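All protein chains but one are shown in place.
Up next is chain A:
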Amino acid sequence: MSAVTVFGLCAAAAVGVGLYGLITNPQPLRKIIAFNLLGSGVFLLFGIIGRRGAAAGSGNDPVPQALVITGVVVAFSATALAIALTLRLFETAGSMTLRSRAPTGPNSDPSAG
């Protein structure tokens, strides 16, 4: 098994675990961590793609690395924003659940209005 295959499988595993966590965890903080795992999987994929350029005999392809660094910065800011929102939510509401309890539709009796 070549190094590229091993890293490819790792990337797939990270994406899979991250996606599973993002779908099933109700806690925002865990969702944020799952998103980071998912993102790391995709960045690893970019890294492998750079290695594939190397296999074609052109040294390591620098473009995917530049893309990954930009992507990491974007993911970092996303995480910071999400955590700031979560903290504000915790300060304001005292809980971090994402379920809205306020009625979103006409659940009250229409004829009473």
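Definition applied: contacts are C-beta pairs under 8 Å (C-beta built on N, C-alpha and C of every residue); 3 or more make two chains touch, one makes a residue touch a chain; residues count from 1.
By definition in this document, contacts and distances are computed from a predicted model.
Trainee: One chain is missing here; what is its name in UniProt, given the choices "Phosphonate ABC transporter, permease protein PhnE", "NADH dehydrogenase", "Magnesium chelatase subunit D" or "B(O/a)3-type cytochrome-c oxidase subunit 1"?
Mentor: So, among "Phosphonate ABC transporter, permease protein PhnE", "NADH dehydrogenase", "Magnesium chelatase subunit D" or "B(O/a)3-type cytochrome-c oxidase subunit 1", the name matching the hidden chain's UniProt entry is "NADH dehydrogenase".
Trainee: Of the residues in chain A, which ones touch the absent chain?
Mentor: Against the left-out chain, chain A lists 15, 19, 22-24, 26, 28, 31-32, 35, 38-39, 42, 45-46, 49, 52-53, 61, 63-64, 67, 70-71, 74, 77-78, 81-82, 85-86, 88-89, 92-93, 98, 100, 102, 104-106, 108, 110-111, 113.
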